[in-house]
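Structure, as structure tokens:
A single protein chain has been removed from this complex, and every other one stays in its place.
Read from first to last, the chains carry the letters A and B; within each, the first residue is number 1.
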Amino acid sequence: MDNSLLKIEDLQVVYSTDDSLVFAVNGLDLDLAPGETLGLVGETGAGKTTTALSIMGLLPDRTGFVTRGKITLDGHDILASSEAELRGIRGKLVSMIFQDPMTSLNPTMTVGDQIKEVLQVHNPDADEAQLQARIDELMELVGLPAARKIEYPHQFSGGMKQRIVIAIALACEPKLLLADEPTTALDVTIQAQVLKLMRNLKEKLNTAMLLITHDLGVVAQICDKVAIMYAGEIIESGTIEQIYTGERHHPYTKGLFGAIPNLKEKTRRLHPVEGLMPDPTNLPLGCAFHPRCAQCLEVCRNCAPAAHLVDGHMVKCHLYKEDR
Amino acid sequence: MKKTDLQKVQARAAEYAKLREAGITPERKKRSAKMDFFMRFAKNRLALFGAALFIVMALIAFNADNFFDYESQAIFQNMSQRLLKPSAEHIFGTDEYGRDIFVRIVYGARISLFVGLGTVLSSMLLGCLIGAVAAYYGGKVDNLLMRTMDIFLAVPSSLMAICVVAALGTGIFKLMIALAISEVPRFSRVVRSSVLGTKGQEFIEAAKACGTRDLRIIIRHILPNSMGPIIVQATTNVARCVLMISSLSFIGLGIPSPTPEWGSMLSEGRTLMRYYPNLVIFPGIALMMTALSFYSIGDGLRDAMDPRLRN
Partner (left out) sequence: MSAANTTPLLETRDLKKYFKTPRGLLHAVDGVSLTIPRGTTLGVVGESGCGKSTLGRTVLRLLEPTSGDILYNGESIVGKNAEEMREMRRKMQIIFQDPYASLNPRMNVSQLIAEPIRVCHTIRGEKAIDEKVQELMKTVGLAERLYKSYPHELDGGRRQRIGIARALALDPEFIVCDEPVSALDVSIQAQILNLMMDLQEERGLTYMFITHNLSVVKHISSQIAVMYLGQCVEWADVDEIFENPKHPYTQSLLAAIPVASVSERHREIETIQGEVTSPIDPKPGCRFAPRCSKATPACYEGTLTLRSVSERHSVACRLYE
């Protein structure tokens, strides 16, 4: 079953600060096949960005440590790779786009030059004509006129900047794209444009994508599979149908859906989960969610739940043991 | 290096896991903001050294009368004891008038620290006022105040100090005025830019939304949040002032003899420097260490205040 492009096994990432350890990722397992789009959903502090940075080998130098686990990307063991090897992988095999397009682009370089930079790193033998042709191709691909490649980032709007960031990310046709909240900073109509673009590109280039977001609506539009993260682990995962429909869900997932204002129904009050995400320096014993869970059992307080798998739909909760 | 760090972190994580399995959740002590700040400051070894040095100097200098007798050791000329090399009795030796160099340095520290800190504190007050008002009100007020400050800044500070001393005469307080005149514009600039940054923040708008008057906004909301860069500037200015006083004394325009002052000690020892280097080495080192300690304190403060520079 090793068809997977990205395989993460039992990942534990810890940030070391003067007085404490921040357990950002706690035993994460993830599987992504080529061409698949996985939505990694969670709120602030769940560990989504840390996971993405670990895949890229971009954890902060002196404070971020992978203390356990294995990340295999297209056969490469990321955690065992040297910095030089990783440089060869970044941009070519896996690319990342970050949340804030305003700060992702270098304000002192033209847009065309920024795309050229990544092309040159991975194609040192290409000549100028080839590079320029590819830049033009990429600009058109993301829906921007090629003539604008000589302009500077400040001359573009937020949505256009994000398109440029996408163009840079896809320049070397990576097999995997990590998108960290790519549309959160954008207006909703611009978000729609960018999502439409991403959906088209996904079909055209068959790039696998790990989309990190807190917005379940965005996930519904563009992802094939969903994984819900809480306190550094994936507590539920499955296909879109499995997560968005049906009854067998982790209580946190139910809470997330309950907190979304619904445009169609006429509910007056929202039904979020009370309380807050736990302090990652001091996670609760047993199930990390148990202090906030309305259906908390005695066993939840002491024993961390195992992953219960039914037909590809995984839920990490004591309520859903197979033998029930 | 990274590998051993990783192992250390893994060990800590494993320990933590063991504790939790045993059912104990280790309580993490929450440090107050002040403690946190102090710990960050202490990480900078040089800054810590500078702070320690300053404290030691200040303690010795201001308690000098308990250890030494000012008149007999620092001022009284004892020609039989002149130009002695460093010994147990005179740690740094004696100068050409038979005065103990070490004692003179200690009393000189008093002057330097007093003038340095005094000048900076007073110019900081005036500079804060001018800078804050200019930044807060903007427009013509800003223009008027800042252009006036620019005029003062356009004159080189040493020249300015010399002219003022020449006009007013020498003496500690006149000297402080002379120095303050060039310090105030420097401060006002720093304060102005700091306040401009704070002014735009939403909590200022929030204060205005309940009808807070301008004065209260400046004093309660703006200044406490702009103090960071101002304090750092203040420490570097103290170092500058100390050096300036010594420079002025060196050319004879500062503290008049026989009051011990490092700059005048350097000046007096100049001619005999070749044969009796202790006449200039020790005051020189004292000056250097004082300036260095203030600069490193300033560095440490700035780093400790900026949470992004942590780790």
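Points to keep in mind about this one:
One rule holds for everything that comes next: contacts are C-beta pairs under 8 Å (C-beta built on N, C-alpha and C of every residue); 3 or more make two chains touch, one makes a residue touch a chain.
What you are looking at is a predicted structure, and each value in this text was computed from that prediction instead of being measured.
The missing chain, though absent from the display, is touched by one residue of B:88, B:154, B:167 or B:210; that residue is B:210.
Within the full complex, the residue among A:150, A:270 or A:310 touching the omitted chain is A:270. Across the entire complex, the residue among A:26, A:51 or A:191 in touch with the chain not shown is A:191. Although one chain is not displayed, its contacts with chain A can still be listed: residues 43-44, 157-160, 187-193, 195-196, 199, 214-221, 240-241, 244-245, 255-263, 266-274, 276-277. Interface residues of chain B with the unshown chain, by the touch rule above, are 33, 201-203, 205-213, 216, 221, 224-225.
Please note the rule applied: only the chains that are shown with their structure count from here on.
With centres taken as mean Cα positions, chain B sits 49 Å from chain A. Interface residues of chain B facing chain A in the complex, by the touch rule stated above, are 2, 5-6, 9-10, 12-13, 16, 20, 23, 25-26, 28-29, 31, 39, 311.
Across the complex, chain B is touched by residues 12, 14, 16-21, 23, 60-63, 65-68, 281-282, 285 of chain A.
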